[in-house]
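Heads up, one of the protein chains got dropped from this complex, but the rest are sitting where they should.
Note that the chains are named A and B in the order they appear, and that numbering of residues resets to 1 at the start of each chain.
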Amino acid sequence: MSDKILELQNITKYFPGIKALDGINLNIREGEVHALIGENGAGKSTLVKILTGVYTPTTGKIIYQGKEYSFKNAIDAQEAGITAIHQEASMFPELSVMENIYMGHHLKKKGALDWKEMRQKTKDLLQKMEIDINPDTPVKNLGVAQRHMVEIAKALSIDAKVVIMDEPTSALTLREVEDLYKIVRQLKKENKAIIFISHKFEEIQEICDCFTVLRDGQYIGEGNVAETGIDQIVNMMVGRSLDQMFPKVDVNIGETILEVEGLSKAGSFKDVSFELKKGEILGFFGLVGAGRSEVMRAIFGIDSLDAGTVRLKGQDVVINSAREAMQKGLAYVPEDRQTQGVILEQSLTSNITLPIIDKISRLGKVDAKAEKAKTAEFGRMMEIKAAGWHVNANTLSGGNQQKVVLAKWLATEPEILILDEPTKGIDVGTKAAVHEFISEMASKGLAVIMVSSELPEILGMSDRVVVMHEGHKTKEFSRDEADSDVIIKAATGHTVESNA
Amino acid sequence: MNTIKELMKKREITLVLLVLTLTVLVNLRAPGFVSGENISRIINDTSILIMVAIGQFFVILTGGIDLSVGSIIAFSGMAASMLNQSNPALPVGLVLMVGVLIGLVLGAFNGLLVAFGKVPPIIATLGTMSIYRGFTFVLSKGQWVTAHEMTEGYMNLPKGTFLGLSNLIWAAVLVSAVMIFFSRYTRSGREVYAIGGNKTAAHFVGVSEAKVNMLIFSISGALCGIAGVMWTSRYAAAVNETATGFELQTVAACVLGGVNIAGGAGAIPGVIIGALFLGIINNALPVVNFSPFYQMFIQGLIVLAAMFINTMMDNRKEKELLNRRSL
Partner (left out) sequence: MDTNKTLANESRLVEENKGLKNKIIALVTRWEGVLALILIAMVILFSNITPYFLDYFNLMNATFTFMEKAVLALPMIFIIMCGDIDISVAAIIALSSFAMGFASSMGVDTGGLIIIGILTGALAGAFNALFIIRFRIPAIAVTLASLSMFRGVSQAILGDQAYTQYPASFSYFGQGYIPGTIIPFELVFFLILAAGFAYVLHFTTYGRKLYAIGNSATAAKFSGVDVDRIRFTNFVLNGVFAGVVAVLLTSRIGSTRPNIAMGWELEAITLVVLGGVSISGGKGNIVGVLLSVFLIGYLKFGMGLINMSAKIMIITTGFLLILAVLLPVIMDNVKKQNKLKAQRRA
């Protein structure tokens, strides 16, 4: 094959208290799409930040175009020809498309910025990508997919030799994914090296030539996609096979506890209706930005609704805050654990008792004994691994933090539990424990809504599946009807249920 | 279809209309308010505010605030006046440069605290506000520099005219032009917008937050230096209380000019019009028989009202935007 353009040797990265990467090797060749595979938390994002100069490695060598490099900052890496399309929101919403593309490497003429040239080049670039966006539009006016395309245009604008794409398809529809593949193939033809980060295997098979697998911050192996086969890659990635993962047991489904009808919120979702029964796990599937979390947030009273009714046990209710939702027996484990779920800088005790703090107090004074007892009860139930209940949540691993969030919501003794991406970014072992736990709670009669972007999780855990696309509920499947094909189709807008 | 510029323009046009309406109203009560002479006086009176407000604009653009502007003006003005008093032979231009340099150093110290000490701008400048004010007293030993202790040349610095406009107005024009160029046509200028818009994203494309903070606080300080020299020479007095509470007026000019107080959005032309708006009000108060003691209250009221309207407009725009999306 062609020449090696980028090589990482034995890269290690420490953060205070954490060894994020340990002995990573990576070999990237020109004209090749290289899959970087690993579960959330495997160290992919840290590695990308090292490649793009955002972080410097603690030890190890970066060899680029035959020379040893050390990138001091993002500009260094960009000028050398390495660029990344970041997963995180890395746009300037108030600024124009053209400026978002050129920020950090504005074009100049005679000492002043050359807006005319930048506008023209942006136009050319967008045209080449076959996207119809005005270069002067502020990015805040664009939709999710358009923003993503601007991200890609930004990467291409600096004529990079190595392009890193961090989960580029997670928010795209099928058609947009095809557009992206077209661009990737085009880049390949231009002999650029592409590092493609993903955990979707269809995607890896479709577009990638070779792969490197990371697990828990360590290098596991590399190879050729076609020769290795997906099964073996999966094994490398998770360290065990998939079928052990979903301990879903059959349960007796009880009476309806929650009905929502015609929920709408401008810009987020429209006319969403569904019902939930006791003992049931209702899966919510869709692409990122389909409006699932928004629906849940509105039901839980975090955001307001424009229209629609929520009925609990047959009674119409209006929920205006999380507090009211809680009092009515709802619990919500939010999507973003680190900012919405736990309070990182506070003790596990404070975290677990926060939602019930009013219940374990008298005349406003906190009952310290009850506080300890509740923490211990629900902390043990979730089998949280920590040095003690007094330690801060930020000393825990992602999986244990998620257990803290689950513990704090179970302490409220809810009747309806809404889980938003409950296993995002946690290690495989904890994932299985969380699944087992969800299944067990449902069998005890808890009604569960589980929002997830992981199809295997949805298929493995749900009694029923609701699929959303661009703010609409497109389809609903029973456990027997649900398979990956029909769900994906519904999630990408191929079948729209008519909501009369 | 240049939406952002359109919106900015709209806001600036609204502001211009507001300024015109206000002027006409005042003129109805007090005919003669709109005269070439009076208008030139208003602009002259507002020039210092324009310069300092532009410095404040950059700081607010990053989401910070500079509360020390008044104290920097006082210190650099006092220092320049004392220099002029003790060395009357020194060219006025040199005195001005010393004043600017002093302002720059004090501003850079603010920048240092924010950029490398990780002290939030509000705390850093709240602290230096009293430190620099205290320094002014220490420097002057509590004394004033009055008109008869200053040289003619010093006092004429802002008053001299060129093409019919005072040097002070020219200074404001020059500062505005340079700063508009800086904010639109230099990488550093755009980096200020980047930091204000999204710090993480700015970091990804290699924009250094520390560098931007150093830069904007230094600019703010240097502009306060110019203002300090102009202030003391124009009023022919350097007192320890110079420009007390001036920070509010500079923030007011920015807010009136449509600058988002939380950072990320705004432009200098708006700030200039905002400053002129305040200048007209200050000039109109005595004309319409309001005691100057009302000035403080009215300024506070205007700032609050402007922020309120800005927020409401932003909310409405956001709603429209959401409604326009495919749903």
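Odds and ends about this structure:
Assume a contact is a pair of C-beta atoms (placed from the backbone, for glycine too) under 8 Å apart; a residue touches a chain by one contact, two chains touch by 3 or more.
What you are looking at is a predicted structure, and each value in this text was computed from that prediction instead of being measured.
Here the chain not displayed is in touch, across the complete complex, with A, B. Contact with the omitted chain, checked across A:Gly104, A:Pro135, A:Pro168 or A:Gly217, is made by A:Gly217. From the options A:Ala112, A:Ala226, A:Ala307 or A:Val366, the residue with contact to the chain not on display is A:Val366. Remark: the residues of chain B touching the chain excluded from display are 65, 113, 117-120, 122-124, 126-131, 133-135, 137-138, 142, 245, 247-248, 251-252, 255, 261-262, 291, 293-301, 303-304, 307-308, 311-312. Touching residues on chain A toward the chain that is not drawn are 14, 16-20, 22, 43, 58, 216-218, 302, 321-323, 325-326, 332, 334, 339-346, 350, 353-355, 357-358, 361, 364-366, 385-388, 391, 395-397, 400, 408.
The definition used in the following text is that only the chains that are shown with their structure count from here on.
Centroid to centroid, with C-alpha atoms defining each point, chain A and chain B lie 44 Å apart. Note for the complex: chain A touches chain B at residues 52-54, 73-76, 78, 84, 86, 88-96, 99, 103-106, 108, 112-113, 134, 136-138, 140-141, 143, 266-270, 470-471.
Contact residues of chain B toward chain A in the complex are 1-5, 181, 184-187, 190, 193-194, 197-198, 200-208, 264-265, 319, 321-323, 325-327.
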